[in-house]
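The other protein chains are all here in position, but one chain of the complex has been omitted.
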Amino acid sequence: MLRYLTLRIAQSIVTVLLVTMIIFVIIRLIGDPTHLMLPPEATEADRELLRQQMGLSDPVAVQYWRYLLQLLHGDMGMSYRFSLPALDVVLGRIGPTLLLTCTSLAIGILVGVPLGVASAVRPDGWIDFVAKAIALFGQAAPPFFFGLIFVLVFAVQLRWLPTSGYGGPQYLIMPAIALGWYSAAGLMRLTRSNMMEVLTSEYVRMARIKGVPERVVVYKHALKNAALPVLTFASLQFGILMGGAVSIESVFAWPGMGKLILDSIANLDYAVVQAAVTVSALMFTAINLAVDLLYAYIDPRIRYA
Amino acid sequence: MSDLLRVENLTTWLATESGIITAVDDVSFSVRPGRALALVGESGSGKSMTCSSIMRLLPASGHIAGGRVLFEGEDLLAKSPAEMEAIRGRKIGMIVQDPMTSLNPLFDVEDQVGEVFRYHLGDRSRRARRPKVLDVLSRVQIPAAEKRLGSYPHEFSGGMRQRVAIALNIACAPKLLIADEPTTALDVTVQQQILALLRDLQRETGMAIILVTHDLHTVQRFCDEVAIMYAGRIVEQGPVAEIFARPAHPYTEGLLRALPQLGGQEDRLPLIPGQPPSLASLPAGCRFAPRCRRATDLCRTEYPDWMATAGETRRSACWYADEVLG
Partner (left out) sequence: MRDAPSPDRPVLQRTGAKDRTLAASASERSSRWLASLQIWVAIILLAIVFGSALLAAFVTPYDPNEIGLDKALQAPSVQHWFGTDQLGRDVLSRVIWGGQVSLFLAACAVALAGAFGTLLGLVAGYFGGAVDRAVMWIADVQFSLPAVILALVLVGAVGPSFTNIVVVLSLANWARFARVIRSEALSLKSRDFVLLAKLGGASPLRIIAYHILPNVLGTFIVLATLDVGLIIILEATLSFLGLGVQPPDPSWGTMIADGRGYLERAWWISVFPGLALMATVLSGNLLGDALRDRLNPSQRRRW
């Protein structure tokens, strides 16, 4: 277990290093970073000053090393738009994004997994048919399109919910469902196919031979085994949801990181873009690591390996 | 003595790529309390499907099309799913071929054995179940059982896993244990230990056993009665000693003739020239006729009726049973 833990953490650190390297390359080596780091109206003297400050004449490796050290101290540069440290700007917006993505993921799991189980238990039944339709449509359109349709129907026509904004739960319903549908579709498909495979396994048969009630066979013996790959998939969904959140936040004027990234790209506030992308990658890697450790906790074959 | 289990005209269909086949075709046999019946036959002859039909645990593609399975006088095929759950694991146990896959990898041994007590005897607390779990593990001769309660299947050897599987099947002292090739997947030395364990347990508890096997030596040492299956049907059945001494069906005869040449363990049946027919395209008459040196036109056109031979205890599905008997 300890060996697995160390190995997995080392792996995550390498991944994070590579991610920072790629972000560094994108931000620093495409064009003159002073164009990106300074407002468009800055003078040439400002730029020269910044170049010297940033040590842009040093070798790339030295620059990267310096950038890493700054990163370790939580220094991700200044946002010119807000005149605040970029990291603070990003952390201020992380709450709404986490609320949105976690709610969406919860919807995805709470809808996808039970429906996947139900349709695997009775393939070709009506639940299977409905679940299949939900999955097919969920994977057929980007979340923002569902968001717009929801606005059209539930806000514009029926006037049940506010069109956009951030506040009470009534503001969360439409964006979370629009975003969660896609995850629900994938989780449903995966749960279904895993369950169908596991339900024909010998150990499920043995559980039935023992006379364990069918509900225990399905929800204890089969589901726990089928859930392992679903767990990994769900953690990958988190990254997809963070991406989807950009367009959903734009549709619903949700004050999260996605909208911040978009606005910062439009305003060339690249310190913020860099901080936001780094933070999302860090969060995503951390979640994957956590899920892998959880996986090891559930599966004794990994735990004792 | 009355029968513990009486299977009457059991017929099971199986949907396959080449259409619906009759995997178990009009099979009838009975088992008395405390006795051991061997089901012998080649792969695909319907032995395992017969066992699964008795347990009502067919794959989704299988379907019991007719017959009765009388257990203690009641037809299992008429039971509700909930009633079957109460019978399985309590009154009828079953061990399957591959102990490497038949235990759930995610639960420890105490949990998997304890489930039987929980759902059949209502022992809800893990602590209350523990002494019973320990007792049954020691009965299947798992050494230092108290240390292995928290172990997971992957930490056991194949033989030990099969002992665990036996443990959870005898935990409620069933009247009948179905052992579907319980040793095929194991090492030769372990095979003998498992068979010896089964025999000890049978003596101890007086349960009846149906042993599905390829190995005629095992049948000879272990079983009282034998039913020989060929292409979905039973072709001959009766007491082991009598049938081994004087077979009344050419197929049995062929099996036994090949027997003395074999030393020790075999996981396949002795070779008889030719192949068993595909269940999707059966010959019109006797299914063994294409491989039978005694076959006549009668055999090739009409399936033989049961012939009671050598008294009332034996039956053979051969037109010429008396001639085979000699």
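Order of writing sets the labels: A and B. Residues in every chain begin at 1.
Keep this in mind: contacts are C-beta pairs under 8 Å (C-beta built on N, C-alpha and C of every residue); 3 or more make two chains touch, one makes a residue touch a chain.
Please read these numbers as outputs of a predicted model, since none were measured by experiment.
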item: Absent chain, residues of subunit A that touch it; value: 14-15, 18-19, 22-23, 26-27, 30-31, 36, 123-124, 132, 135-137, 139-142, 144-145, 148-149, 151-152, 156, 189, 192-193, 196, 236, 239-240, 242-244, 246-247, 250-251, 258, 261-262, 265-266, 273, 277, 280-281, 284-285, 288
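In this text, only the chains that are shown with their structure count from here on.
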item: Whole-Å separation of chain centres (CA-atom averages), subunit A against subunit B; value: 52
item: Contact footprint of subunit A on subunit B as seen in their complex; value: 55, 57, 59-60, 81-82, 84-90, 93-94, 96, 98, 101-108, 115-116, 119-120, 152, 154-155, 165, 168-169
item: Of subunit A, residues touching subunit B in the complex; value: 200-214, 216, 221, 224-225, 298-301, 304
